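Just one protein chain is left out here, and the rest sit where they should.
Showing chain A:
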Amino acid sequence: MVKIKAAIIGSGNIGTDLMYKLERSEVIELTAMIGIDPESDGLKRAKERGYLAYDNGIEALKHNPDLAEIVFDATSAKTHVRHAKVLTELGKLAIDLTPAARGPFVSPAVKTDTYLDEKNVNMITCGGQATIPIVHAINSVADVSYAEIVATISSKSAGPGTRANIDEFTITTRRGIEEVGGADKGKALIILNPAEPPILMRDTIYCEVKNMDEAAITRSIKQMVETVKEYVPGYRLKQEPLFDGSRVTVFLEVEGAGDYFPVYAGNLDIMTAAATRVAEDFAIHMLEKQSVETKG
């Protein structure tokens, strides 16, 4: 089968885990890993697995524009702002895993057809990827006036980037809850727990709804859990949803696939898994367009 070519910029933890996820894709062919540190574990592993490995950053793509049609950016917000310009000039589709948010927020579990014409999309945050689908599921049957999420992650899975700018997490996730989840108003909290052995990522979602319908809400939540499970098999409800007046409370647990990250780091896993799924949706769309053009 014909596949769409893709490259990863950023050979850190996220980029490296993404590499393993893309390896399994039936519609994407990973060609290259692009970093800036030749000694990075990510670039070494990429080489070992037979991918092209570049250590000159975005320059690599400028010199070899045929490497990829889809480019994942797993660097930093600041760097992505610079990359976004170059990628637009080169006519590449950018899947942005940084908090830069140059393009619209996307979750692959929520109405994928609305963003397939974009050239740059943003993956929000790990807490957003875990909870926004549920907010959306509740909103679609009960109209959510307020949604609040609490993401608790193991200290070990919180990298220096997250720690240095934790406000970015709470603010970006809140926007995602509103813009993609559909809540009138959102709020996000994040808690780091240092317990050993490390805890799995857990998320609690509180929604205040306008049209309470316990059966419809429960059904919609469970359907959504199945949808997310397609790309994050370890995504599950911890309890049956709790109802209290106009309030719904949902408890989730996210176990990672254990590719590059240990399984407890469900928060990191759900980012790379969701980015892979978004890219696959784009790839299928591109392949369909190509086949129509060929036939035409």
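In this section, contacts are C-beta pairs under 8 Å (C-beta built on N, C-alpha and C of every residue); 3 or more make two chains touch, one makes a residue touch a chain; residues count from 1.
In this section, contacts and distances are computed from a predicted model.
Asks: According to its UniProt record, what is the protein name of the omitted chain, chosen from "Peptide O-xylosyltransferase", "Glutathione transport system permease protein GsiD", "4-hydroxy-2-oxovalerate aldolase" or "Cytochrome c oxidase subunit 1"?
Replies: Result for the unshown chain: "4-hydroxy-2-oxovalerate aldolase".
Asks: Check the options A:Lys78, A:Arg163, A:Lys210 or A:Lys289 and report the residue that touches the missing chain.
Replies: With A:Lys78, A:Arg163, A:Lys210 or A:Lys289 as choices, the missing chain is touched by A:Arg163.
Asks: One chain isn't shown here. Among A:Glu29, A:Glu69, A:Asp96 or A:Glu148, which residue touches it?
Replies: Of all options in A:Glu29, A:Glu69, A:Asp96 or A:Glu148, contact with the hidden chain holds for A:Glu148.
Asks: If I consider the whole complex, including the chain that's not displayed, which of A:Leu189, A:Met212, A:Val263 or A:Met286 touches that chain?
Replies: Result: among the candidates, A:Leu189 touches the missing chain.
Asks: In the full complex, which bits of chain A touch the chain not displayed? Write them out.
Replies: 146, 148, 150, 152, 155, 160, 163-167, 169-171, 187, 189-195, 204, 206, 208, 238-239, 242, 247, 249, 251
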